[in-house]
Structures are given as structure tokens and as C-alpha cells.
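One protein chain is absent from this view; the other protein chains keep their places.
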Amino acid sequence: MARPLLNVPREVKAGQSFEVRILIQHAMETGFRRDAMGAVVPRDIIHRFECTVEGEEVFSATLHPAVSANPYLVFTARLERSGTMVLRWVDDAGVTAEERVAIRVA
Amino acid sequence: MLARRSFVLMAAACVVVPHAAGATPEEVRALIRAVAGGAVPKLGRVKLEVPQLVENGNAVAMGLTLGEGVPAGAVLTDIHVFADGNPRPDVAHFRFGPRAGVPKVTTRIRLSTSQTVHAVAVFADGSCWQDSVSLIVAISACLDD
Partner (left out) sequence: MWRSAALALAVGLAVVPAAAEEKRSGYDDAGPQVRAMQDDDMANPAFLWVQQGAALWERREAGRSCADCHGAVEAMRGVAARHPAFDAARGRVVTLEQQVNLCRTERQGAAALAAESDALLGVVALVGLQSRGLPVDVDVSGPAGEAAARGEAFFHLRQGQLNLSCAQCHDRLAGQSLAGSRIPQGHANAYPIYRLEWQGMGSLHRRLRACLVGVRAEPLGRDDALLAELELFLASRAKGLHVETPGVRP
């Protein structure tokens, strides 16, 4: 998968909720389309997204074909200590994208 | 004549996808009951934001937040989203972990026709709440080439 676009603050206040915004390129092929020859274009979507910080779960999502192409997600996190945020996307073909962001808690 | 002409233009431009069975409101009600452990979730606590008139079904902005009157200690753990007129009813299942901040999700979804979108929120105390929005889709997710 191509690299996602991330909008994650690098420095946050302890205990304060902050937004994480992510955008990743993926056709999210539904499995309902037919090609010019009439054959069904097989489903291939990002079906799982997970965000953790130092092993603790922040947010996760199970996605279905109803999620638009090039999935855009905004969610929130709250940290007490500095740590590395790990964001992970998995698609039906088993392809995984992973990004790590170091976040400092002031 | 204009209606027929624009239909021809639209038909020429669309790859129509026939599919045997789509989601139905009954199917979604059953899914919601299953999420809520057999009960029917009360209306409230979760707020589903989706435009009521959708100009293009390919990428519909959808927001989920907590609504009014949520007690201070209530901890949101999951939100399930269903669409009762899409080819299949499941849209997404969001889970909020211990490091989640203020409960909030924004994403973009596909809607194939005018229908009702449902959000079901599950809290740590096992209670379930729901919200729904009935909307009109002006053009469904349809491709031109």
C-alpha cells in the first residue's frame, strides 16, 4: 500500500484528548462491480485498522465495502506518558501498512 | 423529452450493477438486536451525523459523537454502523480502547440509494443506545468508465 497521510500532533498535554486524522490510498473494491466483460471485480478492501500506543489500544475499526475509497478516519486519543503510536491497516490481500509516530507528553 | 434525454446520458455513463439481494430494514433490525444482546437499544446517547440530502453516494461524510445527557462515568466501548438499503448492511464497527480520547469518529461511506443509516453504541456497563438518519441519495455510487 502507498504511504498514508497522517495528521498526529507530535506533542500533547497529559490526559488531554487530541485528534488523529488519517487518509490512505486504497480502491476499496467492493466486490459488487462488474468489469467490461461482465465478470465480477473481486472484493479487496482494507478491512481492519488498529491504533495502539505502547501496546495499549486507542481505537480500532472493522471496515466493510460501504467505506469509501481512500479511507479517511478521524478519531481521538488521550495519553498520560510519552510513547510511540502505531497505526496499522490490513487489506483482504493480506497487505499491511504500518506507521509509527513518537508523541511527547508535555 | 428532457427526462428521457438525460436518462440516456446517465444510462450511457453508468455501469449498472445488478445484485440479487440487498440489505433490508428487517435485516438491519435483526443485526441491531444481535449487537444489543437481544434487546432493542434506546434512542439517544450516540449522535449520528450524515447529510439528509446526499449529493453523491460515493463519499458521504459521516460523524459519530456522544449526544446529550450521557452520565459522567459512562464509558463507550463500541459503535456499529448499518445501512438498510446498501447491497449489504454492515458499514463499520468501531472500538474505543483504554487510550481513546473523547468518543468521536469521522469517516466517509458509500450509500447506494436513499435509505436509513443506523448507529448502535455499546457502553462498558452493557447498555446499548442508537441513533438513525433517513436520507435521500441523489446519485448512487455509480461509475462512468
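By letter and in written order, the chains are A and B; residue numbering begins at 1 in each of them.
Here is the rule we use: a contact is a pair of C-beta atoms (placed from the backbone, for glycine too) under 8 Å apart; a residue touches a chain by one contact, two chains touch by 3 or more.
This is a predicted model, so every value here is computed, not measured.
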| item | value |
| --- | --- |
| Residue in contact with the excluded chain [from B:51, B:98 or B:126] | B:51 |
| For chain A, the residues touching the chain missing from this view | 2-5, 7, 21, 23-25, 27-28, 68-70, 72 |
| Residue ranges of chain B at the interface with the undisplayed chain | 1-2, 5-6, 8-10, 12-13, 51, 54-56, 58-61, 138-139, 141-145 |
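One rule holds for everything that comes next: only the chains that are shown with their structure count from here on.
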| item | value |
| --- | --- |
| Separation of chain A from chain B, taking each centre as the mean of its C-alpha atoms, in whole Å | 19 |
| Residues on chain A engaged by chain B in the complex (per definition of touch) | 16-19, 30, 32-34, 52-53, 56-69, 71-79 |
| Complex contacts: residues of chain B adjacent to chain A | 15, 17, 19, 58-60, 83, 86-88, 90-111, 143 |
